[in-house]
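This report concerns only the one structure given below.
One chain of protein is taken out of this complex; the other chains stay put.
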């Protein structure tokens, strides 16, 4: 089967993959938009995790193919590795909850999912994350026998896919060792790492659908400069030095997408209101722990619930009547003093809320982790960890922080004049 | 306000327009996909009529601006005409029903809408069309006072917008005459004509989102070759001869979009199943005649109903388990005999249905209509009706006809071998 | 080696190919612009045959790879066929003369090239064509031993490349038969046929560099619908019916590029003046029959000569002071009578010339030729000649005819008023 895609052209799909795509769990992603509330800010951004996952699977092939062509892996091994990576990437978002990460706040306890013990190391807290749900769907749902039926004969099982997605080590060897070299680190880096298929697809796709330019980077050049690097019996992903600038550009693309799209003040605003709704009307909408019940838990179901709710935040969300943005600033914007502003708003009895968006751009840079990407000097074979090679990495994989103050719509004029009294006067032009 | 759009970049929006866009009627279009079931065939094509209408409004400005720059209309008149055209285009899809034109089959009787008598000439039959609903929403809904409040002071009223959309003549003069020249034919051509803002946007947009190339045409060249042509006291839209090839290309773009996207066998298949659902379970889903009740009548509501229905076609649609395509052919495919094939399928007791997609590509070419586009020889000023100028026009504004035969999935193998016995054998390669 | 290309991204090049590209004959193409005088009309269109030939070679791989994946050719045979096709396409333009096809008028007699007798069937007249020069360079120049050195060991010789380019049959079997099937017709179709690598690249490239949209077609869809079709022991190129619309679009792209770019009135004008120059100053610039002398015969050399010439047409070309366009029309432009116009210009003593551009778009449609493309019904394997399948083919592979009248610049105003008296008056707006 071939699927048309506006980003990658034509995406070839194998018969086993088609069986997964036709499953109810995968089709659910048709009703989960990639950017949650993002289309409120960018009307064109209606794309779904369904299309993204197909695209990311396609990118994974391109990445693996480039690496494999520089290796001496025999063709049958290449084929098996590639199939495993494609499956993992295709399924990596199956556990995403409706509309926004805000929905993870009402996820059931992780314990309710009864995940196998070997996944305990991946727990991020008492609540189940979307990754936990992904693991559940792969390992213990109506999808599980389909995977076994179609991929088992190829030597690929659901736990291997989960291992690639989560980084956890399953009790049964996933079978990624060839001639004494363990290819797991490299394969894992393609599924989830500094330069993985997920990021490479979503930057292009989100950029395409929102209409902003930031997400474009030099895809072909990066692809054609990938190499395997074997060190101490393990294979890692390495990028030729010639593409180090392209990687920096990729890194900055991602940073700029965060500040301008993912943390857009409208998305952030509606995320906040959804959180308030969940806090004030607990139980009205729920994320079921059962993977088959989870099938109906999509954007449409949440919108349906919000539209019929009596909760004031639900009403604001459905009517698209959010609080209005009064001010936004970053560390670099001198002259803003949040405490002063907030006190003044309180004193003037102007209803408002403050949202701070901050996040660490790279979860791969923490202590004690093996690096998911090396820079390779191809003329000497020398490897350098990407974090040590590019000075931009440290800066742009670090934290982003944006502060926004929103005010009730009928009070926005009062708030604005209050703020301009606090902040000084406009320049004439 | 400026809105980001992946097709046009940045779309400027005036305050009165913003008031319309923020209305509940316009926001409803966020939940009406432009291509109905199209994303089942093209996963990227999740775009909505919300974004399309904004884009078309933007195109309308470009078109009108180009024409106006070649005219001697004073600036205030230009501004009023442009505002009217933009409003009409912005609102032209407000009456679209959920998911597909198939839903028009269950529309209420036109009489139930109680439209004013001057619109009677636009009736296409006893049932209300989406255009009737658009007129209803503009003339008699919660949107109507908003239009009057924001556009009335500019001399633009809802009936003028309806006149531009439908071509009907309202009792009150819409005010498009200047110095004895009636600009209505030209303005109407920009809203609804051979080369209108609607088509110019949707070809680009549908092409962009599906990932097919056919919808691209030479937008800038066409824009920069538009002229007003005054004849017998009326202003018409005219394209310089230098852009006649660009217009032909536009025409063919549209033709190719029809055969490859709008009449894609998957869309056609699901449209057919939806029609069967409506026939077999009448009343389960309804299109309300009341414009405020119509607000909740969107894709999400129809999907919600389909998912919970016991009807077998609804089930097939929700599970995405359509009948399988057995054969498709056009007049040019020799060797296919539908009657023979159908008889054989009946004889073999293979459940199937046949869908014929045919449509007239141009509704503007009929008898007795004044042409919506002229070709102008700028060195002599000579005007030729587009239908007489380009031989392609007649051919590609004519009828398209595609025949498909679909078979119940469990019987497709039997049907295929039956068909290959009928049609001959495969070539070796 | 990998070469960056704005159309195809990264073009991989093998070591033997690199040797050819680094040769003096290939580097000559850096100074032969693809569109001759085209950049006078489209300032962006400065691209060269150097870049085009690289791109076409890349397209050839994509085409052959698509076909081969549908065949059962063993890998080593695939590799050899692909290498041969790539070499032929890479070299197909080596004999192009400077600036324009007008230069072919001053080419030496074909006999002076002393081509081998088996190429006699390809002679188009007494004068050498660019294809004759290409054959000469491949078979008998400083490039010949390079080809033998780098491609001989792979079983590919210069005469095979010439056979693929010209369609002539060399005395020594070119080696394209596998298991009794002769693949020559298919390979030849990829090098030179209705849907060949040359056309597929130049449409995209010329469109890209001129900034017109017409040359874009659905590259990926066509590629993914190619098949080999074996008939009577010979393999042909066949396109699945599903891509017939894409082929029509390709056909029209080409037609529109002809009328708007290749036959642009400015190019046509300068071509005409160059022809006049050659007629009036014979011998001032010459095309040498010797392939090594031919190395210096490029655009730069012709410009150099034109700038220093005393000939009045050379002066007009260098100063970019062409005659002015008075009128242009096709058959469909009623009201123009060339004889009347010409007589009037003569009577008024206004210096002018008339250029008729007409050409047959497809040289592949003539009598007695085996078709270079079939349409295949993949469910039955039935083949139809493309000319019989698509009604557009006949029309748009047929003749194009454009008539232009140009007048001496200082007389253009007089000529214009004369013409407007003849043709009628301008419309008011």
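Per-chain residue numbering starts at 1, and chain names A, B and C are given in the order in which the chains are listed.
By our rule, a contact is a pair of C-beta atoms (placed from the backbone, for glycine too) under 8 Å apart; a residue touches a chain by one contact, two chains touch by 3 or more.
What you see is a predicted model, and the numbers here were worked out from it, not measured in a lab.
Q: So one chain is hidden, and I want to know which residue out of A:27, A:70, A:281 or A:309 touches that hidden chain in the complete assembly.
A: Checking each option in A:27, A:70, A:281 or A:309, the one touching the absent chain turns out to be A:70.
Q: I'm checking contacts with the chain that's been left out. Which of B:148, B:220 or B:331 qualifies?
A: Counting the whole complex, the residue in contact with the absent chain is B:220.
Q: From the list A:24, A:80, A:105 or A:216, pick the residue that touches the absent chain.
A: In the full complex, the listed residue that touches the missing chain is A:216.
Q: Against the chain that's been left off, what residues of chain C make contact? List them.
A: 3-7, 9, 22, 24, 27, 30-31, 33, 39, 41-44, 46-48, 50-51, 54, 208-212, 296, 300, 303-304, 307, 319-320
Q: Considering the entire assembly, which residues of chain B contact the chain that has been omitted?
A: On the side of chain B, residues 2, 9-10, 220-221, 224 touch the unshown chain.
Q: What chain A residues would touch the chain not displayed?
A: Residues 70-72, 212-214, 216-219, 221, 227-231, 235, 241, 245-246, 248-249, 252, 256, 259-260, 327, 332-335, 376-377, 379-384, 389-391, 416, 419-420, 423-429 of chain A touch the chain absent from view.
By our rule, only the chains that are shown with their structure count from here on.
Q: If you average the Cα atoms of chain B and of chain C to get two centres, how far apart are those centres in Å?
A: The separation of the two C-alpha centroids amounts to 40 Å.
Q: Out of chain A, which residues touch more than one other chain, so two or more?
A: As it turns out, chain A has residues touching two or more other chains at 9.
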